[in-house]
Each structure stands twice: as C-alpha cells, then as structure tokens.
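Note that one protein chain is taken out, while the other chains of the complex remain in position.
Read from first to last, the chains carry the letters A, B and C; within each, the first residue is number 1.
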Amino acid sequence: MTLWLMAGLLFTPLAWAVLTLLTDFVWGRRVTWVGILVQVFVSLGLWLTIAQNGGFYYDLGGWGAPLGIELRVDGLAVTFVLLTAAVASACGLHAGVYIDRHKPWHRYFWPLFWFLWSGLNAVWLGGDLFNLYVGLELISLSAVGLVALGGNANALRASVRYLLAALLGSLAYLLGVALIYGQFGTLSIAGVVAWLDNHSAPAGPGLALALMITGLALKTALFPLHRWLPPAHGIAKSPVSALLSALVVKASFYIAARLWLAFGESLGSLAAAQMVGLLGGAAVVWGSWLACKQAQLKQVVAYSSVAQIGYLFLLFPLTYSVSESISLQAQQGITLQVISHALAKAAMFLAAGNLILSVGSSRVDALAGVSRFLPFSLFSFGLAGVSLMSLPPSGGFAAKWLLLQASLGSGQWWWALVLLAGGLLSAAYLFRVYRASFAENPETDRFFHPSKSLEIIPMVLALMALGLEFVSEQVLSVMALPFAEEGAP
Amino acid sequence: MIRALRTCFIALACIAFSAVLAANIWAIAGVPGQGALPQLLSENMSRSGVEHPVTAVLLNFRSYDTLLEIGVLVIAGIAGISMSKTTSLEDPELRTSDPLLYALQRWFIPLMLVLAGYLLWAGADRPGGAFQAGAVLAATGVLMRLGGIPMDFLRPGLLLRLGLMLGFSVFLLAAVVSVIGGDAFLAYPPDMAKPLILVVESVLTLSIAMVLLALFVSAPVNDAEDPEEGDPS
Amino acid sequence: MTLSLLYAMAGAALCGIGLFGLLRLSHLLRRLLAFNIMGSGVFLIMVGLPQHQSGPDPVPQALVLTGIVVAIAATALAVVLIRRYYHQSGMTSLEGESGSREGGPL
Partner (left out) sequence: MIEWLLDGLLVLALLATAAGALFSRDLFRAVVVFIAFGLLMAVVWVRLQAPDIALAEAAIGAGLTGVLLLDAVRHLGNGRQKALRKTRDPSERGSGQS
C-alpha cells in the first residue's frame, strides 16, 4: 500500500504536467481537478500511514543510499506534503476561475503548476543533497515561468531578477554540495550525519554549510537578500503569488532547516546561529515597516511575507547548543509558523486578488468605501490577518507561543522582543488596509462581485489557519514520530 | 566615486571569497579520501544494464535526478514557448542566403546527424549519450533554421508540445512500470534494464533536441501582453 | 598537488570572477555569462576535488552532466525572458527602475 502511495505521490504531478500540456486551458482545468483529487487523496493516505506506522526511507530505483537516491519519508515531510496538497489545490481551483481562459498562453499555466507541485514534493521528501538541488531548480524555473506568463515589461523585469537571484542561490548551494562530497564522499544527508557521529569534527571549517545556507537564504529572501521577492510576488497573478509566498519560499527554508538540524551541531558555530537569528529579527522589523509604506495592496502582502519569513530563521539560534526539550519546542514552533503562514498568506493573496478584481485597482487607497458592499473577500483577508498578527485563536498564535517559550527557556530573551515587535508591526500594516476599506467614500459605486467559488476558497484557507491552533497537538505529534527503521542505511 | 568605491569593495569581497574557497579546498584535499562510492559503483555495474559507468549513474543509479532534470528542461521549453505568442515561430529575419552557410549546410547537416546517432549509440559502453547526442541534434536544427529551411513542426501547436513531452513521458512510464510489479519507483527489472535504458535514451535525445531548438526559435517575440492586475487597460 | 587539485583551484578562481560579474555588471546578458562562468567553476570543484583523492570518479561526472543541462535550460529561459523584456521596455539592465535604486539581483 505504502509503495503505491509513494509511487502515486511522485508520479501524479509529473504525469499531470504532461497531460495538461497537451490540452487547452479549459480542458487543462478539468484534468487538473481530477489530478488534485488524486493528489489530495494520496497525500492524505500517506500522512495517515505515517501517523500509524512511523517514517521510513524509500530507495528510488531499488538502489540504497550512497549509490542511489533515497527519500526520507518522515512525519515532518508528509505533513508538508499534506500542506502542499491543501494550499496548491486551493490555488489551482482558484486559478481555474480567476485566470482569463481566452488568452492562448494561459494554457501553459497548468503544466507549470504541476511541475511546481512535483518539485515541492521532491524537496519535502529529498534525502540526497544533489537531488535537492535539482528539485530546487525545478521549483525556481517553474515559478519564474509562472511569474513571467504573459507578463508586461514590469512582470518580465521582476521575473528576470527573480531568476538571477534564484540561480545565484542555487549555485551557492551547489558549491556547498561539491565541498561536502569532496569531504565526506557521499551525497546522502543521513550518510554525512552518520559519518559525523563516528568521527571527530573534520578539518575543513563549516564553509560548505555556510555556503549552502547562504544560498538557500537568498532563495528564501532573508533580509538583506530579500529585494527580489516583493516585485516578483507582487506582480504575479494572485494564485501564483499565493503559491510563491505560501510554498515556494518555504521549500528552500525547509532544506536550510534540515541541513542545520543535521549538521549544525558539529559544523555550525554560536556566532553564525546568532547572526542568522539577528538577520531574521531584522527582517521582521524591516519587512513590516516597509509593508506599512506600500501603496499597492499586493506589495503590502508581499512585504509581510518578508517579515514572516524572518520568524522562520529564529530556528537557528533557538536550536543551537540548547537543551533537547527547548530545541524541540523551537522546531515545533517553527513548523507551526510555516504551516500557519502558508495557509494564511495563501488566503490573503487570493483574497487580495478578489478585492483587486472587485474594485478594479491594485492600490490600497482604492479600497475606500468597499466595506459598504460587504465583500466576503475582505472578511477572509481579515481572518487571515488574525493569524499573521498571531492573535489567539490561530495557528500563528500557537507558533509564536511556542517560540516565546523556547526563547525564554533558553535564556535568549531578545528574541521575545522580536516576536512582540513583529506582532505589533503586523497589526499596524494590516489595520492600514482595513482602515482604508472602512473609509467613507460615497463616490465608490463601481463594485464587482466575483463569483462565489473565488470567494469561498480564501475563506476556507483562512479558517484552516485559524483552526490550526486546535489541531496543533495532533500535527506536532505526527511530526515528532520516530523512524520505524531506526538509523541511516 | 561611490560607484568606484563600491566596485572596489565588491572586488575585494570576491577575491576574499575565492581565497577562502581555495583554502578550504586545500584543507579538504589534505585529508585522505573517504569515498567508498567509486568502489561500490564498480561492484554494482554488472546489475546496471550498461557498461559505461557515467551512463549507469545517470540512467539507473541516480535516474530520479535525470528524470527531474528533463523536467527542468521541459519547464524551460514551456516557459519559452509561452513567451512567443505568434501562431508561428518562424522569424523571417533569421533567414539568410549566405552561400557559405549554404555550403556548410550541405556538408555539415548529414555529418552532424551521423554524429548524433553515433553519440547516442556509443553511450552504452563509451563516452557519449543522450545529452550530447541531443545537443548535437539541436545544433543541427539551429543550423538548418539559420539557413531558412522551413520547420513547420516548430509551430507551437500540438505537435511541438507532443515532441517536448515525448521523452519525458516515456521516461516517466518506464519509471512507473516497475511499480505495477510491486517494486520501487524507477526500479528497472534487471533483465529489462538494458532495453529500457536504450529506449529512454533514444527518445530523450529527440526531446532534448526539440526543447533546445524550441527555446532557440521562441526567442523572437511579439507585443501581446496581459495587463497587470487591477490595471484598467 | 595533483592535476585535479590544480583545476579545482582554478574553479575557485572562476567562482570569484563569476560572482563579481553577477554582482557588479548591469547588462543582463553579461550577467548571464557571469552565471555560466561561475557555474563552470563550481563544476570544476565538484569533479576536481574528489578526483584528487581517489582517481576518476564517475558519480560527480554524472552530477556535472546533470548540472550542465540544468544550466543550459536556465540560460535559454533567461535569454528568452531578457529578449522579451528588451522588446517591451527597450532596456538591457534592471537599473533605471523608478523607485528602486539598486540593480542587484538580491
């Protein structure tokens, strides 16, 4: 059974990419509905299987780790697979209605969408350093293709910039992989960890780790390497922005986090950990500040992503040379932050797209007066905002609460300040949007109600982000499951 | 002035980067090799279905990498043809009637086709293989194209999209066949490994050439564009 | 010092040159050249370093082949994007953008 689920998980997105390339937009949409159904079913099945039996290593092609490629199928990986299934299907369903079907080039949306999905799955499950590189490139190139799809000069500028940043990040990562292979003679993460366990720290310093994490930080848009993100996420079509902000940046962060948790203890240093945390804190403050000053609605949401990404990098100081329980707390907090931000930000971008569609302008001040029309999307936007501001009850609150405990428990109280400041600043930029929409403007009479299906999807995502608080225990217990077959092969 | 200072600073940073990297390489090179991988590889060569180790790694041991890599290539192709919104990818500007080019074509195209075939065939036991053959094939196409030979199959119609996908889909099917037999994804049955790899390599050659060619000819563009979201135009 | 190590060192130098080009140059095609040069440097290290220790090693060679194909895919896509960008805006660099001073990719 597991075998079939795994094959389905790997095969479906790639196969659907092929199928949708051969169809036009409308048929591609129908085919995609079937694919989404299959993919959600398979992801859920795999998640349940892992929740019952624990994780395992999956040898692709029947070749074991050093020679072949192994996939690491554990609780964390399948949780993200499931998250991807939820967010990507929401974006796919939204895009099917939102995107103009009459433009001939929009048929290429579907194959790129499916390739993006397959790349994400490859990254969540990847246990091989080079395979992760190929997965990252799969994600980057399809994401760039989606941003550029049918775009004008500004969209092209954003996508070229995005492409160059992504390529530089991948090269830095690949350079690190080359050094790791030279040093340890293996590409499997588990193999390197096993080597490090049996030997003393190697002669070469942690340059390889530093290079890989720098490259991945560039791809995740960590301050001060974030400048490519707002133009790309702001100018893409709303479903694409949602995919990019919710999932694509998380993929590179996920690899960085996995590498840090695997090698950080032996190859990292306290200064590096604090440094990364500091950049994360700066990202929270600076991203929120810039979000307050943006005139375009989607730019506000994009800069909010820069800020929220900052929180993720608090993982580095909070897991370095602290006690086991605090490290676990921090990991759980970050995982919840990834999930809640993915759901909330996808909801927010989709809702923002609906609002822009409704008022016919992408500016924040153009929202003046729309609250009179009681747009459902404004309500979804607000609910997603609750999670981003980390007010209870929401997944964002549960995440920040765990992080707060971890930072106080490890004696690094200064991260608690970052958490507080971030919460206040996010309230500031979100209330700015609400205030604009509640402003009285009797002249606003043009308001277009988008179709119901467009409005329901962000609402479902926002409710999921809020409801995460109540199921966080279950999610975290699956995440922490031990491996069924312990030890690296 | 500020610009010059910045340039100096970046140059110094890059030199420092190179130096640190070189020092690190030196340090790693001083430690005797850990890798048991080449040995492991040669022990398993007999089960791989091909004689040439690089081909074995690419198409059997680490075939998942190769599958995804072809995916990357196809993505680039898709994104490329999505940029050119004309019904035909023909660009009249490209046609030249250079006698030198014409002569080149007459002699080179058959030669290059033979070379591509040889490279593909050689891949099993000698250096060569699908990528090199595909690249040579694509170069042949570019040469033909520069000479203005009409290439109708490059219209962004169904045929082009089929061609883009052919290699990838055959590879994907070969990958999933083993699952039906209850084996892992991408595990070729040992006695089927050689023919499967051969089939995959040949269609990959065609597809790689097709993608690269499509990317080459899709560069000419027209002006159709989407308005930005919320743009009243 | 072996031959492989010499080339790995050359790879380190190429990485530095390519990085400088990527950060400092503004013309998009030149930056693309810089990316390719830096990529070649990385590939040289990838093959040269393990081969210094244990002789010819097919695994990194296969990885580099994969890497080269990924690099050409990225380059070709970038060329298409750049050409279309030039076609629509008449510009060959990211600079000159209103409201944004920095032309860097970061």
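Rule of thumb we're sticking to: a residue touches a chain if its C-beta (ideal position, glycine included) is under 8 Å from a C-beta of that chain, and two chains touch if they have at least 3 such contacts.
These numbers were taken from a predicted model, which means no experiment stands behind them.
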Hidden partner chain, touching residue among B:Ala138, B:Val170, B:Leu186 or B:Val200: B:Ala138
Identified contact with the non-displayed chain, of C:Val42, C:Ile72 or C:Leu94: C:Ile72
Residues of chain B in contact with the chain not shown: 54, 119, 127-129, 131-132, 135-136, 138-139, 142, 212, 215-216, 219-220, 222-223, 225
Absent-chain interface as seen on chain C, which is shown: 3-4, 6-7, 10, 13-14, 17-18, 20-21, 25, 27, 29-30, 32-34, 36-37, 40, 43-44, 47-48, 51, 56, 61-62, 64-65, 68-69, 72, 75-76, 79, 82-83, 86-90, 92-93
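Here is the rule we go by: only the chains that are shown with their structure count from here on.
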Overall pattern in which the protein chains touch one another (line/ring/star/complete/other): complete
Euclidean distance of C-alpha centroids - chain A vs chain B, Å: 28
Where chain B and chain C are represented by their mean Cα positions, the distance between them in whole Å: 17
Residue numbers of chain A (touch at least two other chains): 130, 134, 137, 141, 144-145, 148, 152, 175, 179, 182, 185
Set of chain B residues in contact with two or more other chains: 21, 25, 28-29, 31, 33-35, 37, 41, 62, 65, 69, 72, 75-76, 79, 83, 225
Interfacial residue positions of chain A with respect to chain C in the complex: 130, 134, 137, 141, 144-145, 148, 152-153, 156-157, 159-161, 163-165, 167-168, 171, 174-175, 177-179, 181-182, 185, 187, 218, 224-228
Touch list for chain B against partner chain A, complex: 20-21, 24-25, 27-31, 33-37, 40-41, 44, 60-65, 67-69, 71-72, 74-76, 78-79, 81-83, 85, 158, 161-162, 164-165, 168-169, 172, 175-176, 179, 182-188, 224-232
Residues of chain C that touch chain A when the two form their complex: 15, 22, 28, 31, 35, 38-39, 42, 45-46, 49-50, 53-54, 59-60, 63, 66-67, 70, 73-74, 77-78, 81-82, 84-85, 88-89, 94, 97, 100, 102, 104-106
